[in-house]
Each structure stands twice: as structure tokens, then as C-alpha cells.
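What follows is a structure written as C-alpha cells; I'll ask about it next.
Heads up, one of the protein chains got dropped from this complex, but the rest are sitting where they should.
After this line comes subunit A, so read on.
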Amino acid sequence: MDIKKTPKKLNVKEKYRLMTRDLAWEPSYRDEKEIYPYVDYEGIKVHDWSKWEDPFRLTMDAYWKYQAEKERKYYAIIDAHAQNNGHLNVTDARYLTAIKLFLQSISPGEYASHRGFARVGREFAGVGPQVACQMQSIDEIRHAQTQVHAMSNYNKFYNGFKDFANQRDRIWYTSVARSFFDDAMSAGPFEFLIAIGFSFEYVLTNLLFVPFMSGAAYNGDMATCTFGFSAQSDEARHMTLGLECIKFMLEQDPDNIPIVQKWIDKWFWRGCRLLTLVAAMMDYMLPKRVMSWREAWNIYGVENGNALFRDLARYGIKPPMHWDDVEKSIDHTSHQIMLGLYQWKFGTAFHSWTPTASDIEWLKEKYPTTFEKYYLPRWEYAIAQKENGGEYNNFGLPKLCQVCQLPTLFTEPDDPTQLCHRETDYEGEKYHFCSDGCQHVFEQEPEKYVQAWLPMTAMMQEPLKGDLAAWMEWVSLEPTAAGEYANSEDKANFEKWRKQVSTD
């Protein structure tokens, strides 16, 4: 070797290859199977790991530099937000329900992604995907942390934030998101990537983040919308990783195609069920609305989805199995979920409410074929009960779907007057589902889903045995955090503080 010779100019791709790919070596003292024990069992065949195209070429020094720049800006803004009582800039305190739900459900999901990507960043037998996944792992802990820090200031003034850690593990509705991420993490490394990297980050992320972040911007929540902006370039990297991983699997071996298709079918459905909570947020929880769930779906679901699956068709991948059922549900789910949350509001660490007259006008306009016909009468009934001094509560426990863990409150795809309910017998037990989609997921892997922790079942068992007060204590649910928004401390305080401002 010729020391001290003038280095040639390397192009970015070659340089990145040397800086990452070239670091690994083929083990000769130990078998690859001992080092990567989980890479085969899902049946995905990889013949050549070096065919992996690096979705982004970021060396660590560049990563530190860019990310530190973003961190500095982010914390400067949320510090100022805290110092200036920025929380009083939100449209009104109803908005907080959206971010309480976010902190209780989505931030723990960011954390789970962080751990999941660390695992697959170790389990893949190729250095290309290893490094890409590790980078996503470290990004995801960033997201979890910046979200907690953004919410920390809201927690100082409002109910419903402070117990998010305990509620992540115990309260009933958070198990929708928890079971989703637990499902992905307990799957093998390739399925994890299809679940989170592809289905969630690539196909569905715009339906989660765009609504939340523009909702935050529209409603004066600088802290959350700053988080959204700051995470955007991370998300862009995650999306390219998601797309690269699916193409890699499909190109490695034709036998991979049916396996990947099965996962796409499953995770698309799982993701859409999770997103019904976002649908309720968009249509009901934002005092100032961005767009309806239907409109968001048309843009980010249908348009983007069609383009994507047209592109994947050349590999023999078909659009997700239950796509039509999702499409049929779009004009219904937000209303169904919000009515559900409202009737079980004594058991949620956020407030809900009946739509106001102007809300109702908006909903009629956005859902001309469904809202007035199917859901307005139920809201009117709830409003009338309130006006008569009563309360619209359902103290019967919701029956939860064994797979998505939402209450079985959805209707038949082709008949909005019929509640949809499916059941399957497995090893002498009966299991209940909200839909064909969830039943299908169960039947592919019953031995997995029978293990699901169902919060309602847990509530009826030892040691709670159906005692509501004991349950509330166990899930750290204080009565001030739950119930009707109109009677809440959050509302009273927010209005009092705002009045102080305007009279000062």
C-alpha cells in the first residue's frame, strides 16, 4: 500500500459505502445464524444483503450537526412558549383533549418504535439496514422526549396529562395504541419493518401527523406544532426507509411476495383502526378545524395510496385486502368513536362534549350522506338529556375487539344501521371482533391474539372485581380529568385566566 498518496475524490455514495457498509465483515469464527438468530424464522429470503440501497446517506458527524441545530431551535421555542404562558393562546381548552390523547397513546408509541428499531437494527444481517434502523431508533427516542417536554408545560396547568405513564399501561383506550405497537414489536424483524417502517411511517403517517400538526397550528398550540415541524425531516428519512425496506424484500425473492402481502393486509387494517381515534380528533376535538377526516382520507389515503399501490403492482403486490371496508367506514367512524368516548367519558383522562350548533352545521356539510341521518339524532338525544338535567352515560362496559381493542361500536360496512360484530371459537373460547378485518387478523395468528391484555376483562377480575372506584385509583383517573367538558376545571380555569388577560 502506498502511504501518503493524494486521495482521490470519492463520490457521496462511494464514501458512504466505505463509512458504513465496509465496516462489517463476514464472520468466520462463528456462524451467522448465531449472531443473527431471528432473521430466518419469518420465511423471508434474503440472498444478497448488499443489494440494500441506502435510503439516506448520513454519516454520524453530519447527523449530530443537523440534529443539534434542530434541537436548539425546538427548545428555544418551547422554552419561550412556557415562559409566556403560551398555553393560553390555544383556541379554547377543548383543544387539550386532542393532545392529552396524543401524549397518552402516541408518545408511548414513539418510544416503542425507538426500542423496536434498536432491535431490528441489531437483528438484520446486513449493515445497510442495520445502520438505517439504528438511526431511526435514535430519532424515535427524540420524538418521544420532545413530545413529553412539549406537554410538560400543559401538565402544569391542566388535568389529564400527569398520569400518562401509568395510563399507558392500564387505562382502557390506550391499549388500542399499545397493542398495536406491542403487536409490531413481538413480530419478527421483517414484519416489524412492514408494520412500522412501511405501513405506519409510509402509508399512514400523513394521516396522523398532518392532522395533528396542522390542528395544533390552527388552534394556537405552538409547542405541538413546533414539534411537528422539527420532526418533519426525520419523518422524511423514515418514509424513505419504509419504502426501501419493502422494495428490498420484494426484490430479493419471489417467495417473499405473499408474505409481504399478508403483512400489508394486516398492518393496513390495524393502522386504519388506530387512526379512527385521529378521525374523531379531526372531526370533533379541534375547536378550529383543519379539514374533515373524509377530506384528509381522500388526499392522504386515497390519492397517495393509489399512487403507491400502482407502483407496487409491478412486484405483484395488490392493494390491502380490506381497503374497501375502510373506504366505506370513512364517513362513519369519527362519529361512532366520538359518541363512544362521550358515553364512556367517566372513564377517560380527557374531556368530551356534545357538538355545538356550529359544530353540527359543519358536520352536516362535511358528511352530507351520514351525519344528519345516522348520528345527529343520537347527539340530539344526548343534548336533550343534558338539558333536562341528566347525563348521557353508558355504565355498561364496552365489549372490546380482541384485536384492535376498540369497543365493538362500528357498523356493518354495507348497513350503517347494524352494529358489526364477529366471533371466532378458538380452543374452546369465544373471541369477539369489531369487523371482518380484525377477525381476519386474528385467524391468521390466533395463538398470538389470544394473549392480548384486555382492559375490560382485567377490570372485572381480581383484584378490581368490577369496583369502579378501585379501578379509577388503579388507572390514576381523577374525576377532575374525566367527564363533560362544560363542567370541567380545565374549562373554568382557562376561561378565568383568559379573562384576566383581557382585563389587564
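Everything below uses one rule, namely that a residue touches a chain if its C-beta (ideal position, glycine included) is under 8 Å from a C-beta of that chain, and two chains touch if they have at least 3 such contacts; residues count from 1.
We take it that contacts and distances are computed from a predicted model.
In the listed set "Sugar ABC transporter permease", "Fe-S cluster assembly protein SufD", "(2Fe-2S)-binding protein" or "Phenol hydroxylase", the entry agreeing with the UniProt name of the missing subunit chain is "Phenol hydroxylase". Within the set A:105, A:175 or A:292, the residue that contacts the chain not displayed is A:175. The chain not shown here is touched by just one of A:46, A:77, A:131 or A:406, and that residue is A:131.
Although one chain is not displayed, its contacts with subunit A can still be listed: residues 1-8, 10, 18-20, 22-25, 27-30, 34-35, 37-38, 41, 59-61, 63-65, 67-69, 71-72, 74-75, 83-86, 88-89, 91, 108, 111-112, 114-115, 118-119, 121-122, 127, 130-131, 134-135, 137-138, 141-142, 144-146, 148-149, 152, 155-159, 161-166, 168-170, 175, 178-179, 182-183, 185-189, 220, 448-449, 451-453, 455, 458, 476, 493, 497-498, 500-502, 504.
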